[in-house]
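Quick one: structure below, then a few questions.
Presenting chain A:
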Amino acid sequence: MTQEEKIKKDIETTFGELVNVNIQREKRVRVNAPKNMVLPILAYLKQRGFHQFTLLTCVDWINDGEFELVYNLYSLSYNVHVLISTRIKRDTETMPTAINVYEMAFDYEREIHEMFGVVFEGHPRLDEFLLEDWKGIPPMRKDFDTRKYVEEKFGVKDLTKELFTRKEQPYRGPGSNG
Partner candidate 1 sequence: MKLFKFSQSRSLWMMHFCTGCGAVELPPTMTSRFDMERFGIMPMATPRQSDLLLITGYLTIKTLKRVVRAYEQMPTPRYVIGFGSCTINGGMYWDSYNVIKKLELYIPVDLYINGCMPRPEAIIDAFLKLREMIAKGEANAWKKYIENYEWYKKNQSEVFDVEKWSVKK
Partner candidate 2 sequence: MSILYFFLYLLLVTIVGLLYMGVARKVTAHVQNRYGPPIYQPILDVLKLFGKKDAASHGVMHTLGPVIAYTGIGATLLFLPLGNHTPLLHFNGDLFVVLYLLVVGPLGMALGAGESANSNATIGIARALSMMLGYEIIFFMATLPVFYANHTASIYKVILAQGTFPKWAAIMYPISFIAGLFAVQGLLGEKPFELVIAPHEIASGPMVEYGGKFLGFLQIWHAVGIIVETGLFVDIFFGPQNILWFFVGTFFVFLASVLVNAVMPRFRIEQAVRFYWGIPLLFAILGILQVYLWR
């Protein structure tokens, strides 16, 4: 039995029917879990030796009206990644914070909050993080129209036209071939 299978079996025996565990490939186990199971799984895995909280990411499934939050864990002793994925409703649902389990989640949750607008319940500091003075909808959402925003904000009329036909040519040195 490989490490991956062992981990899969352990998770399945502990959490039973509620979660769906599959081995995606070598060294990678993916757990699909409902929202309320995420923190117990994180706590369990941390106790089981997954000490490294690698990443927290978010995917905007705009057609389903859902955000998918993916918690990436890694264990140095097993050399295995575990991805815990959960889906929450866009705009309506909130997510409990994971900083009580993994302190590392602090900044990731701030970033996700800023870029997607996901609210993490119990997080002490969900304020301005990477963006400064951002107004309007969070920029990483699918319904954010980047081009329109760029054209309005940076005073560029037609982006593609601006890119390829420029009236006054900038200085070109010999190094840049032209």
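If you want to know what made the cut, all candidates are chains of the complex that A comes from, given by their letters.
Basically, contacts are C-beta pairs under 8 Å (C-beta built on N, C-alpha and C of every residue); 3 or more make two chains touch, one makes a residue touch a chain; residues count from 1.
Just so it is clear, the model here is predicted, and its values are computed rather than measured.
Visitor: Using the contact rule from the top, which of the candidates 1 or 2 touches chain A in this complex?
Guide: Contact with chain A is made by candidate 1.
Visitor: Which residues of chain A touch candidate 1 in the complex?
Guide: 131-133, 139, 144, 146-147, 149-150, 153-156, 159, 162-163, 166, 170-176, 178
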